[in-house]
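Structure below; questions to follow.
Complex shown without one protein chain; remaining protein chains in place.
Let's look at chain A:
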Amino acid sequence: MLIRRPDPIPASEITDPALFRRRRAFLRYAAGVLGAAAVPAAFAVPGPHGRERLEVAVRGRFSTDEAPTSYASVTGYNNFYEFGVNKRDPARLAGSLRTRPWTVVVEGACERPRTFDIDELLRRFPLEERVYRLRCVEAWSMVIPWVGFPLAALLKAVQPTSEARYVAFETLHDPEQMPGQRRRILDWPYREGLRIDEAVHPLALIAVGLYGEVLPNQNGAPLRLVVPWKYGFKSIKSIVRIRLVPEQPPTTWHMAAPDEYGFYANVNPDVPHPRWSQRRERRIGELRKRPTLPFNGYAEEVAHLYAGMDLRRFY
(Lines give C-alpha, C1' and ligand atoms only; values in the text may rest on other atoms or scores of the structure.)
Protein backbone atom coordinates (compact mmCIF):
# COMPACT_ATOMS: atom_id res chain seq x y z
CA MET A 1 0.00 0.00 0.00
CA LEU A 2 1.62 3.22 -1.09
CA ILE A 3 -0.17 5.91 0.77
CA ARG A 4 -0.96 9.16 -0.96
CA ARG A 5 -0.38 12.16 1.24
CA PRO A 6 -0.75 15.86 0.78
CA ASP A 7 2.51 17.63 0.14
CA PRO A 8 3.65 19.12 3.43
CA ILE A 9 7.22 20.01 2.49
CA PRO A 10 7.90 23.69 1.93
CA ALA A 11 8.07 24.43 -1.77
CA SER A 12 11.60 25.75 -1.34
CA GLU A 13 12.80 22.34 -0.22
CA ILE A 14 11.56 20.48 -3.27
CA THR A 15 13.36 20.12 -6.56
CA ASP A 16 11.24 21.88 -9.15
CA PRO A 17 9.13 19.09 -10.74
CA ALA A 18 9.51 20.71 -14.13
CA LEU A 19 13.26 20.48 -13.75
CA PHE A 20 12.91 16.90 -12.58
CA ARG A 21 10.76 16.03 -15.61
CA ARG A 22 13.12 17.80 -18.00
CA ARG A 23 15.86 15.57 -16.68
CA ARG A 24 13.65 12.61 -17.49
CA ALA A 25 13.05 13.95 -20.98
CA PHE A 26 16.80 14.18 -21.44
CA LEU A 27 17.22 10.65 -20.16
CA ARG A 28 14.66 9.37 -22.66
CA TYR A 29 16.52 11.22 -25.35
CA ALA A 30 19.73 9.69 -24.17
CA ALA A 31 18.24 6.19 -24.25
CA GLY A 32 20.07 4.09 -26.76
CA VAL A 33 23.36 5.31 -25.48
CA LEU A 34 24.99 2.26 -23.97
CA GLY A 35 24.33 3.58 -20.48
CA ALA A 36 25.45 6.81 -18.92
CA ALA A 37 27.91 5.04 -16.62
CA ALA A 38 29.60 3.43 -19.59
CA VAL A 39 30.04 6.69 -21.44
CA PRO A 40 33.56 8.05 -21.05
CA ALA A 41 33.50 10.85 -18.52
CA ALA A 42 34.63 13.36 -21.15
CA PHE A 43 31.32 12.92 -22.99
CA ALA A 44 29.06 12.55 -19.99
CA VAL A 45 26.79 15.51 -19.43
CA PRO A 46 26.42 16.07 -15.70
CA GLY A 47 22.96 16.38 -14.18
CA PRO A 48 21.68 19.39 -12.29
CA HIS A 49 23.48 18.28 -9.14
CA GLY A 50 26.77 18.07 -10.99
CA ARG A 51 27.01 14.31 -11.07
CA GLU A 52 26.88 11.94 -13.99
CA ARG A 53 23.36 11.04 -15.07
CA LEU A 54 22.13 7.46 -15.11
CA GLU A 55 19.96 5.94 -17.78
CA VAL A 56 16.77 4.74 -16.18
CA ALA A 57 14.89 1.98 -18.01
CA VAL A 58 11.94 1.59 -15.62
CA ARG A 59 10.36 4.44 -13.72
CA GLY A 60 8.15 4.59 -10.72
CA ARG A 61 7.72 0.90 -9.98
CA PHE A 62 6.89 0.49 -6.25
CA SER A 63 7.37 4.24 -5.87
CA THR A 64 5.58 6.49 -3.45
CA ASP A 65 4.26 9.73 -4.87
CA GLU A 66 5.26 11.60 -1.72
CA ALA A 67 7.46 14.60 -2.37
CA PRO A 68 11.17 13.70 -2.36
CA THR A 69 13.37 15.16 0.36
CA SER A 70 15.65 17.88 -0.99
CA TYR A 71 18.86 16.76 -2.67
CA ALA A 72 20.84 18.88 -0.23
CA SER A 73 19.36 17.03 2.76
CA VAL A 74 19.65 13.56 1.21
CA THR A 75 23.33 14.15 0.47
CA GLY A 76 24.21 16.40 3.42
CA TYR A 77 22.62 14.56 6.35
CA ASN A 78 24.05 11.06 6.50
CA ASN A 79 24.89 8.36 8.97
CA PHE A 80 28.01 6.77 7.51
CA TYR A 81 30.33 6.23 10.47
CA GLU A 82 33.17 5.21 8.16
CA PHE A 83 33.48 8.95 7.56
CA GLY A 84 32.66 10.25 11.03
CA VAL A 85 29.81 10.16 13.50
CA ASN A 86 28.34 13.58 12.79
CA LYS A 87 25.69 13.83 10.13
CA ARG A 88 27.70 16.35 8.12
CA ASP A 89 30.99 14.41 8.25
CA PRO A 90 30.28 12.03 5.34
CA ALA A 91 29.57 14.83 2.85
CA ARG A 92 32.75 16.55 4.01
CA LEU A 93 35.08 13.55 4.17
CA ALA A 94 33.82 10.90 1.73
CA GLY A 95 35.82 12.40 -1.12
CA SER A 96 38.69 10.09 -0.18
CA LEU A 97 36.67 7.04 -1.21
CA ARG A 98 37.69 5.76 -4.65
CA THR A 99 34.71 4.17 -6.39
CA ARG A 100 36.59 3.14 -9.57
CA PRO A 101 37.81 0.50 -9.99
CA TRP A 102 35.36 -1.29 -7.70
CA THR A 103 34.42 -4.91 -7.52
CA VAL A 104 31.81 -6.87 -5.61
CA VAL A 105 32.44 -10.46 -4.66
CA VAL A 106 29.31 -12.61 -4.61
CA GLU A 107 30.12 -15.98 -3.10
CA GLY A 108 29.10 -18.69 -0.69
CA ALA A 109 26.20 -21.08 -1.17
CA CYS A 110 25.69 -20.57 -4.90
CA GLU A 111 26.39 -22.37 -8.18
CA ARG A 112 28.25 -19.54 -9.88
CA PRO A 113 30.17 -17.45 -7.35
CA ARG A 114 32.00 -14.60 -9.04
CA THR A 115 33.35 -11.10 -8.81
CA PHE A 116 31.44 -8.34 -10.55
CA ASP A 117 32.92 -5.10 -11.72
CA ILE A 118 30.73 -2.11 -10.88
CA ASP A 119 30.57 -0.96 -14.51
CA GLU A 120 29.61 -4.44 -15.61
CA LEU A 121 26.76 -4.41 -13.07
CA LEU A 122 25.56 -1.08 -14.43
CA ARG A 123 25.51 -2.47 -17.98
CA ARG A 124 24.06 -5.81 -17.06
CA PHE A 125 21.00 -4.84 -15.06
CA PRO A 126 18.45 -2.35 -16.35
CA LEU A 127 18.25 0.55 -13.92
CA GLU A 128 14.98 1.51 -12.28
CA GLU A 129 13.93 4.55 -10.37
CA ARG A 130 12.27 3.80 -7.02
CA VAL A 131 11.04 6.64 -4.83
CA TYR A 132 11.20 5.07 -1.37
CA ARG A 133 10.61 6.27 2.14
CA LEU A 134 13.67 5.84 4.38
CA ARG A 135 13.11 5.60 8.13
CA CYS A 136 16.12 5.94 10.43
CA VAL A 137 16.11 4.24 13.82
CA GLU A 138 16.80 7.73 15.25
CA ALA A 139 13.18 8.68 14.39
CA TRP A 140 13.78 10.82 11.32
CA SER A 141 12.79 9.96 7.78
CA MET A 142 13.26 10.98 4.16
CA VAL A 143 11.79 10.26 0.75
CA ILE A 144 14.54 9.38 -1.72
CA PRO A 145 14.36 8.80 -5.49
CA TRP A 146 16.85 5.97 -5.79
CA VAL A 147 18.18 4.52 -9.02
CA GLY A 148 19.16 0.88 -8.94
CA PHE A 149 18.22 -2.70 -9.73
CA PRO A 150 16.58 -5.42 -7.66
CA LEU A 151 18.95 -7.34 -5.38
CA ALA A 152 17.06 -10.43 -6.56
CA ALA A 153 18.46 -9.94 -10.07
CA LEU A 154 22.03 -9.96 -8.79
CA LEU A 155 21.46 -13.00 -6.58
CA LYS A 156 19.79 -14.87 -9.43
CA ALA A 157 22.92 -14.37 -11.51
CA VAL A 158 24.96 -16.51 -9.09
CA GLN A 159 22.26 -19.18 -8.62
CA PRO A 160 21.92 -19.66 -4.87
CA THR A 161 21.73 -23.24 -3.63
CA SER A 162 19.21 -24.56 -1.12
CA GLU A 163 21.87 -23.98 1.57
CA ALA A 164 21.53 -20.24 1.08
CA ARG A 165 19.15 -19.16 3.84
CA TYR A 166 20.69 -15.76 4.56
CA VAL A 167 22.64 -13.13 2.68
CA ALA A 168 25.57 -11.38 4.40
CA PHE A 169 26.90 -8.04 3.15
CA GLU A 170 30.15 -6.21 3.86
CA THR A 171 31.29 -2.64 3.33
CA LEU A 172 34.81 -1.80 2.20
CA HIS A 173 37.36 -1.86 5.04
CA ASP A 174 40.15 0.57 4.21
CA PRO A 175 41.02 3.21 6.80
CA GLU A 176 43.07 5.03 4.14
CA GLN A 177 39.92 5.75 2.18
CA MET A 178 37.50 5.68 5.08
CA PRO A 179 39.05 7.83 7.82
CA GLY A 180 36.31 6.98 10.35
CA GLN A 181 37.60 3.39 10.38
CA ARG A 182 40.83 4.56 12.03
CA ARG A 183 38.87 4.56 15.26
CA ARG A 184 37.17 1.43 16.49
CA ILE A 185 33.79 3.05 17.01
CA LEU A 186 32.22 -0.01 15.42
CA ASP A 187 33.59 -3.44 14.62
CA TRP A 188 34.73 -2.79 11.03
CA PRO A 189 34.02 -3.68 8.34
CA TYR A 190 30.37 -2.75 8.59
CA ARG A 191 28.29 -5.89 8.14
CA GLU A 192 24.62 -6.43 7.48
CA GLY A 193 22.39 -9.31 6.57
CA LEU A 194 18.99 -10.37 5.31
CA ARG A 195 17.05 -13.59 5.26
CA ILE A 196 17.04 -14.93 1.70
CA ASP A 197 13.30 -14.33 1.24
CA GLU A 198 13.77 -10.72 2.32
CA ALA A 199 16.74 -10.38 -0.01
CA VAL A 200 14.85 -11.58 -3.09
CA HIS A 201 11.76 -9.50 -2.28
CA PRO A 202 11.15 -7.11 -5.19
CA LEU A 203 11.37 -4.06 -2.88
CA ALA A 204 14.98 -4.87 -1.91
CA LEU A 205 17.10 -2.71 -4.17
CA ILE A 206 20.77 -2.31 -4.98
CA ALA A 207 21.03 1.45 -5.46
CA VAL A 208 23.70 3.02 -7.66
CA GLY A 209 22.20 6.48 -7.91
CA LEU A 210 19.74 9.01 -6.60
CA TYR A 211 17.85 11.86 -8.19
CA GLY A 212 18.72 10.38 -11.59
CA GLU A 213 22.46 10.74 -11.06
CA VAL A 214 25.34 8.59 -9.87
CA LEU A 215 25.28 7.95 -6.12
CA PRO A 216 27.42 10.43 -4.13
CA ASN A 217 30.07 8.80 -1.94
CA GLN A 218 28.37 9.88 1.31
CA ASN A 219 25.25 7.97 0.24
CA GLY A 220 27.14 4.70 -0.20
CA ALA A 221 28.77 4.84 -3.61
CA PRO A 222 29.26 3.04 -5.82
CA LEU A 223 26.56 0.62 -4.75
CA ARG A 224 24.48 0.11 -1.64
CA LEU A 225 21.53 -1.85 -0.42
CA VAL A 226 18.12 -0.23 0.14
CA VAL A 227 15.58 -2.14 2.24
CA PRO A 228 12.77 0.40 2.67
CA TRP A 229 10.67 -1.49 5.22
CA LYS A 230 13.58 -1.73 7.66
CA TYR A 231 15.42 0.93 9.65
CA GLY A 232 18.09 2.69 7.63
CA PHE A 233 21.07 0.95 9.20
CA LYS A 234 20.09 -2.30 7.41
CA SER A 235 20.68 -0.56 4.08
CA ILE A 236 24.45 -1.15 4.02
CA LYS A 237 26.61 1.19 1.96
CA SER A 238 29.62 0.79 -0.35
CA ILE A 239 29.31 -2.99 -0.64
CA VAL A 240 32.36 -5.08 -1.55
CA ARG A 241 31.19 -8.54 -0.56
CA ILE A 242 27.94 -10.48 -0.63
CA ARG A 243 27.93 -13.98 0.81
CA LEU A 244 25.14 -16.53 0.69
CA VAL A 245 25.18 -18.41 3.99
CA PRO A 246 23.19 -21.08 5.84
CA GLU A 247 23.14 -19.29 9.23
CA GLN A 248 22.04 -15.83 10.36
CA PRO A 249 25.15 -13.68 9.88
CA PRO A 250 26.52 -11.30 12.54
CA THR A 251 25.56 -7.70 11.82
CA THR A 252 27.39 -4.59 12.97
CA TRP A 253 24.83 -2.71 15.02
CA HIS A 254 23.47 -5.90 16.52
CA MET A 255 26.99 -6.77 17.65
CA ALA A 256 27.48 -3.27 19.08
CA ALA A 257 24.25 -3.23 21.12
CA PRO A 258 22.07 -6.33 20.73
CA ASP A 259 19.33 -4.98 23.00
CA GLU A 260 18.97 -1.90 20.82
CA TYR A 261 19.39 -3.14 17.27
CA GLY A 262 17.84 -6.40 16.19
CA PHE A 263 18.75 -8.49 13.17
CA TYR A 264 15.37 -7.87 11.56
CA ALA A 265 15.08 -4.14 12.38
CA ASN A 266 11.70 -3.88 10.67
CA VAL A 267 10.20 -0.43 11.14
CA ASN A 268 7.73 -1.02 13.95
CA PRO A 269 5.98 1.80 15.83
CA ASP A 270 5.00 -0.66 18.58
CA VAL A 271 8.53 -1.69 19.54
CA PRO A 272 10.32 1.27 21.13
CA HIS A 273 14.06 1.65 20.89
CA PRO A 274 15.53 2.16 24.37
CA ARG A 275 16.37 5.74 23.42
CA TRP A 276 13.63 6.66 21.00
CA SER A 277 9.94 6.04 20.86
CA GLN A 278 9.30 4.67 17.39
CA ARG A 279 5.67 5.80 17.27
CA ARG A 280 6.47 8.99 15.40
CA GLU A 281 9.11 10.34 13.08
CA ARG A 282 10.30 13.67 11.78
CA ARG A 283 10.36 13.82 8.00
CA ILE A 284 13.44 15.85 7.14
CA GLY A 285 12.22 19.22 5.91
CA GLU A 286 9.22 19.20 8.22
CA LEU A 287 9.01 20.37 11.81
CA ARG A 288 6.07 18.41 13.15
CA LYS A 289 6.32 14.70 13.64
CA ARG A 290 4.12 12.24 11.80
CA PRO A 291 3.03 8.78 12.92
CA THR A 292 5.35 5.94 11.91
CA LEU A 293 3.68 3.20 9.88
CA PRO A 294 4.32 -0.52 10.44
CA PHE A 295 7.01 -1.72 8.01
CA ASN A 296 7.45 1.96 7.11
CA GLY A 297 4.22 1.83 5.11
CA TYR A 298 5.23 -1.24 3.10
CA ALA A 299 3.20 -3.72 5.18
CA GLU A 300 1.03 -4.82 2.29
CA GLU A 301 4.12 -5.92 0.38
CA VAL A 302 6.21 -7.44 3.15
CA ALA A 303 4.11 -8.35 6.21
CA HIS A 304 3.59 -11.91 4.89
CA LEU A 305 7.35 -12.52 5.19
CA TYR A 306 6.94 -12.45 8.97
CA ALA A 307 3.67 -14.36 9.35
CA GLY A 308 3.70 -16.28 12.64
CA MET A 309 6.77 -14.46 13.98
CA ASP A 310 6.64 -12.50 17.22
CA LEU A 311 8.04 -9.21 15.97
CA ARG A 312 8.52 -7.96 19.53
CA ARG A 313 11.00 -10.76 20.05
CA PHE A 314 12.47 -10.67 16.57
CA TYR A 315 12.81 -6.91 16.43
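Note that a residue touches a chain if its C-beta (ideal position, glycine included) is under 8 Å from a C-beta of that chain, and two chains touch if they have at least 3 such contacts; residues count from 1.
Here, contacts and distances are computed from a predicted model.
Enquirer: Pick from "Protein-methionine-sulfoxide reductase heme-binding subunit MsrQ", "Zinc ribbon domain-containing protein", "SSS family solute:Na+ symporter" or "ABC transporter permease" the UniProt protein name of the chain that isn't shown here.
Expert: The chain we cannot see is, by its UniProt record, "Protein-methionine-sulfoxide reductase heme-binding subunit MsrQ".
Enquirer: Pick from A:V105, A:A157 or A:L186: which residue touches the chain that isn't shown?
Expert: Only one of A:V105, A:A157 or A:L186 touches the chain omitted from view, namely A:L186.
Enquirer: From the list A:V45, A:V58, A:V85 or A:M309, which touches the chain that is not on show?
Expert: A:V85
Enquirer: Quickly run down the residues of chain A that touch the omitted chain.
Expert: 70, 72-73, 76-77, 81, 85, 87-88, 138, 140, 183, 185-186, 256-257, 272, 274-277, 279-280, 282, 284-285, 287-289
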